[in-house]
Structure formats: C-alpha cells, structure tokens
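One chain of protein is taken out of this complex; the other chains stay put.
Let's look at subunit A:
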C-alpha cells in the first residue's frame, strides 16, 4: 500500500465542506418555510390547555416571548446564528436543550448503524460472491429471490416479526430498550444483548441491496478478460474469485456505500422506534409526533450533514481504491 494522498484528500474534503454550506442553508431555510406555512401554532403548543382560557393579550405576549411573532426569515437567521454558537434551542418534548439531546443520543444511533452496516457489508459480500460464482444455480436463485423479497419487505414489519419470534416465542433476546428494565446502569453486556435484534434487523434491511450489487459486480467481473486471463494462467479458483473478480467487482459497490446513508437513516428511524432504542432517530419520531420544532429542525439538519459526509466518504474511497480516479478532479 502506497502512502495515502493526504493533500488531495484534505483538499477534496475542504471543497465539499464549502459546497455543503449552501446546501445546509437551503435545507434549513426550507425547514423554516415549511413550518411557517404549517397551520400548527407554536404558542398553543407551548401553553397547552392553558391557552384555552387565556385572553388575547397573554397569548400575544407569549408569542412575543417565544419570538414567533416575527417573519420566518428573521427566525431562521436567528436560529442559524445561535446554532453556530452551539445553541440549538430547547426541545419541548424532551424538556432539555436540543444540543444535549443530540449529545446523549447520537452515540447510540452511531453504534447501532455502524454495527448493522458492518454486518450487512460482510454478509452481503459473502452471499453475493457465493451467488455470482454459479449463476443460475440453486444457491444463486435462492439468494436472489430472498434478496428481492427482503428488499420489498418493510423493515418495521420485519422488526415486529423478529420481536415476536426472538423475544416472545423463543425468549432468547430482549424485545427493546438499551438495558433491562429495573437496571439503571449501562453495562457492556446489557447493551450488547439489547443491540443484537435492532442491529440484526437493520442489517437485514440493508443486506439485499448489498448482496445484489456484489453479485452483479462479481458476476460481471467473472466474464471479463482479466479473470479469463487468470483462469488461463491456471490460478486457483480461490485466487481467481477473491483476488481478481471480487477486487474489481467490489469497486463500484464500495463507492456506493457512502451514498447509502439516507437509507440507513430511514431504516434507523423505523428500527429505533420499534425497539425503543434511545437514539436520535427515535427522538426524531417523538419530535414529529409532538411537533417539537426546535428538535425536528436540528435533527433534519444533522441528517442532511450526515448524508453529505457519506457522499464525501464515497468519493474518498473511490479515489483511494480506483487508481484511475483523480481526487483533485472530483
């Protein structure tokens, strides 16, 4: 392995960070515009049932205190400037600052997504290679049809059935949460046990896409000249498959890994909700159900940033793995 092209990588990262600025500006602006068009009234939400008996003057004062009497562009600008200082507002549903909510929950979501994605990548590669080895064989057809069926199955449905099977019928895994009820300490063993089902389901939801792409990539590579050349030289099947076909077949797949972040977030939204996993995706759903705008706005922005980071990662990987690609031309 040659030395990494740090200079080019840093330059690409810096360029992407710069181009992320307008994207995030537009997205946050859009978020505030949608909220402004919404019939939902933040004052009534804040005051709750107390708003029913309150007179107009009190409501107006509350509106002024909450700062929602001004046009949404001004509120957007205020939010933006204070967000740069680390103040994202206060979440009404969690009753704590938004930044704190994110800080507490981000690590659990990251853990869940990382484990699930790693499992999906490993398992997907194995299954994809096995399927591509003998196209049309029983194994290939089984893997392919299973992949299509799983791709069509809604992830929350799989999650519920998994809860039923593993937590209720077999009673081998906990049905949800981060730790057992009644235990207030977060230990490694507890978390690992509670992680298996959600991470497994999330991995299964990402698996079909990965398996099918690896199968396609390796299958195409097996029909190409370098592989035929390797076969003609009498290399072992193993080194043909793993050394030649897999290496060139995985290339297009690796570059797409980073672009799977949106699907991963979508999956996490549903899986965390089913398993009451205390991550930010579950918090997003809670924020949405109780129209907690500050939290929702911050989490939407965060997700957008994650997607952009994923795209950058994809391009960096592409440039590192494929010698034909020049990072400074991206």
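By definition in this document, a residue touches a chain if its C-beta (ideal position, glycine included) is under 8 Å from a C-beta of that chain, and two chains touch if they have at least 3 such contacts; residues count from 1.
Criterion: contacts and distances are computed from a predicted model.
Engineer: What name does the UniProt record list for the absent chain among "ATP-binding cassette domain-containing protein", "Biotin synthase", "Acyl carrier protein" or "ABC transporter permease"?
Structural biologist: "ABC transporter permease"
Engineer: Of the listed residues A:80, A:288 or A:325, which contacts the missing chain in the full complex?
Structural biologist: A:288
Engineer: Would you indicate which residue among A:152, A:170 or A:232 is in contact with the undisplayed chain?
Structural biologist: The missing chain is touched by A:152.
Engineer: In the full complex, which of A:74, A:161 or A:242 touches the chain missing from this view?
Structural biologist: Result: among the candidates, A:161 touches the missing chain.
Engineer: Contacts of subunit A with the missing chain: which residues?
Structural biologist: Counting only subunit A, the missing chain is touched by 22-23, 26-27, 31, 34-35, 37-40, 135-136, 148-149, 151-154, 156-157, 160-161, 163-164, 168-169, 175, 209, 212-213, 216, 219-220, 222-224, 261-263, 265-266, 269-270, 273, 284-285, 287-289, 291, 296, 299-300, 303-304, 307-308, 311.
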